[in-house]
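Just below is one structure, and these are the notes that go with it.
Only a portion of the chains appears, each positioned as in the full assembly.
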Amino acid sequence: MKQIRFHGRGGQGAVTAAEILGLAASEEKKWCQAFPFFGVERRGAPVKAFTRISDEYIKTRQQIYKPDYVVVLDSTLMDVVDTEEGNPSTIVVNTKRTPEELDLSTGDVQTIHATKIALDEIGKPFANTPMLGALAAATGVVKPESLKKAIKEKYPGKIGEKNANAIQKAYEELKK
Amino acid sequence: MEVKQGAQAIAHSVKKCKPDVCSMYPITPSTELPEEIAQLVADGELDATIIRVESEFSAISGCVGASAAGSRAYTATSSQGLALMTEVLFAASGMRLPIVINVVNRALSAPINIWNDQQDSISQRDNGWLQIYCESNQEAVDTTIQSFKIAEDEDVLLPIMCCTDGYILSHTYEPVELPDEEEVQEFLPEYDPDHAYLDPENPMTQGPFAYPKPYAALRKDLSDAVNGSKEIVKRVHDEFAEKFGRSYGNGLIEEYKNDKDTALVSMGSICGTIKSTLDNRNDAGLMRIRCYRPFPEEEIKKALEGKDQVIVLEKNVSMGHGSGALYNEIKSILPRSTTVHDIVVGLGGTDIAEEDINNMIDSLSNKENGVKRWLLEKGGKLQKNRGEK
Amino acid sequence: MEDDLFASGHRACAGCGSALALRHLTKAAGKNSVFTIATGCMEVVSTQYPTTAWGVPLIHTTFENAASVAAGIKEALNQQGKEDTNVIALAGDGGMVDIGFRALSGSLERGHDVLYVCYDNGAYMNTGVQKSGATPFGASTTTTPAGKQSHGKSEWQKNVPFIALMHGVNYVATASIADLDDFKKKVKKALEVEGPKYIHVHCPCPIGWGFDTSETIDQGRKAVESGAWVLYEIEDGNFSISYKPSERIPVKDYLSGQKRFKHLDEDDVETIQDHVDRNWEELKKLEGLDLDLLKLL
Amino acid sequence: MTETTTGGTIKDPKSSKKNKTGTWRTFKPNVDKEKCIKCGKCGELCPEGAIRITEEGAKVNMDYCKGCGICAKECPVKAIKMEKEEK
């Protein structure tokens, strides 16, 4: 079983990212669970969302305390919340900066300027979908094809296409 | 299989049951149900009338009106909303109106809190409504369909609460199989009641005033109907299993690795976490109560027969006992040779982790008398009631 | 004579104005009607298990929810293809004006095709004459008793017909059992209107008001003749007074026949007379105005 | 044991007629058939629906008349008198 935590702000699509990751896993005939941290914070406030992926039916309903991977949609959050909580093995951050500049204790730190990709590909600064591509590249937890299929199913038509492109772009960028 | 949010999945399940009137009011965390149903109606996918009432009191009252008129009536609510309905809930069961409520369980004020526990529906346990608690979204989807069939069975004719844990289920996306609409229609007969309609050609009076004797007799009728519904809960569950290939224990309770000296007893989504925990140890089993009302006394007794130790985990408090409501219900039917512990857990959304369940099993023993404890935070120590030595 | 739809053998007090109103309401609405009633005198006296006074379908649930039960019934009947069945929500002044007011307000706002009828006997009669929002100023009730420090109820009655109107209701009317033809005409007219409609009918109660059972009609008549109770209609936002006494009798003539007003002194009576005069003037003004009362927000 | 119906519904419309409220009466209306002009007022105003207008004039159904006296009071020609019910 793999457990992933997303950090974002209300409105940035962390929950949607967690959901789409689950959808992608499902495309691969895996079981999944995706859920937000159930807060009442308003738009702009830090939020968390989670995904579990497993080859088997997932029975447990506890929250995720020890994520395998962490995805940070907005690097400004890193001063505000402990994004490394629970010792993830990999952390993927949306930022212009390099992993070194971030100076984290997590073993595998990967960075990507997903907002730029989003602006380029989708025309809006929603970094959540490209960050899924980045996660796929960094960890292989799902295949980028599954992500693209998932996003196209959720958003049929243009929007889905564009988001799929952003996922692909981010995937490739980090794979390099 | 589709990955869907719990609440959405349930809404689609409701849609397949084709309710005539949905009289609904938003409240966290059941809000997505009225929202999704509104969207289905707005998109012409469901031909139901939505009454967007101004309060839950009117939500359930609208259901009463529709159900009394012989239509299939539905609502969804949580917490404060369910509490606000209290008076009408008693009336609806007394009038034998088979209304279905999806209760998305949430804690009660004060202080106000929007997260899950089961105080809301458990504190409605006297009122003659059937109550089924679901462990997963799939079960919620399936039980919603079963609920209509159980409620409307001519030997039941009782309202029912299909309970799912707020957020933990309602806001979690996971794969579910949504039954085919036509198959659901085959499974669920049309509702055509003989005791509740409002037909000018055939006038009847519903909800009369009763003197003591008929009142007491009608209460006994109600009680007998509630108790008798146990068989129908089971039967409908079995029929569903037959047709759709999914089952949940025997429909009333579900046993999991329940061949150990210690049994955990609980309801709802926490049972998933318990099962997962038990997968890694070999000294305890689980008896999950699925059907809480009627209370399947014989089934529970049998499942717990000969246990050394029973640990009840419950998400509610019956104030003045220092424990949950289920505790007395379980304890009163077990022999004294079985030690029964009660642990109040998960109040107001406090998470219960596998570590906590392990800790409980490890720290409690059948040597001592049964104890009452509280788990107030994930990873926390089990707390005693104040004053207990 | 056709059989009443609200039948004999009901257990209302002798001389009950509200029971009289129900006899005629059911008659005017006709057989193709479904009623729901809030808890109160009329429900208790008409539905003692296992008998019922009702010749039309009736449902009672609680004291608070007649209006929302009616909404449920109406929408269910519509779904059943029985759009032409009249649905009538009935409540006393307590059930309509006080405890059932949220349900009424919500139902009016949503616009269900339901007729709401408040039978106003001026207090909670079923429980023994407690004050309601509709109890008139000065009336002694068991919860606003006249006493050393008190002259009965100290608020004016709640203006529910106008409040209903402000919900955007196309047909609002007041009526009285002292003019049953007017009442029945209004019920019929209301039932012709699409959407929500509201009728508030004044029903003297010998027990609660303190007069002889034979005077029920007479007391109602005095209310109308004095202007203490004004018969009017508001159709599509247009206000008209249904009946204008050639000369209004002094309100004292109305008050003095009732025990509930017995304690009032001359000042009190004058206050009430002033109020009645003032209202009458304003209502007459309103009648002449070119103003659509439905279009104020 | 008391007989009941599912949910307490009553399928017997107007069965209140079994309840003879005439027993409540202490005064009873006496119609002077000579005076009665059959205007129907009394029948309209009786809260019990206990008066029918027949060929011979107003006829009170003593099974239900509670003796309120409205009919007597409102009869335009004073054709009704209330009298003490005697046993």
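Per-chain residue numbering starts at 1, and chain names A, B, C and D are given in the order in which the chains are listed.
The rule is simple: a contact is a pair of C-beta atoms (placed from the backbone, for glycine too) under 8 Å apart; a residue touches a chain by one contact, two chains touch by 3 or more.
None of the values given here were measured: they were computed from a predicted structure.
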Counts per chain label over the entire file, given a single displayed copy of each: A x2, B x2, C x2, D x2
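As a working rule, only the chains that are shown with their structure count from here on.
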For chain A paired with chain B, centre-to-centre distance based on mean C-alpha positions, whole Å: 34
Averaged-CA centre spacing for the pair chain C and chain B, given as whole angstrom: 42
Centre distance in Å when chain A and chain C are each reduced to the mean of their C-alpha atoms: 63
Junction residues of chain B, two or more chains touched: 95, 203-208, 210, 214
Multi-partner residues of chain A (each touching 2 or more other chains): none
Residues of chain B that touch chain D when the two form their complex: 94-97, 157, 194-196, 202-208, 210, 213-214, 216-218, 221
Interfacial residue positions of chain B with respect to chain C in the complex: 20-21, 23, 48-49, 51-55, 57-58, 61-71, 73, 87-88, 91-92, 95, 197-200, 203-211, 214
Partner chain B, residues of chain D touching it in the complex: 1-11, 13
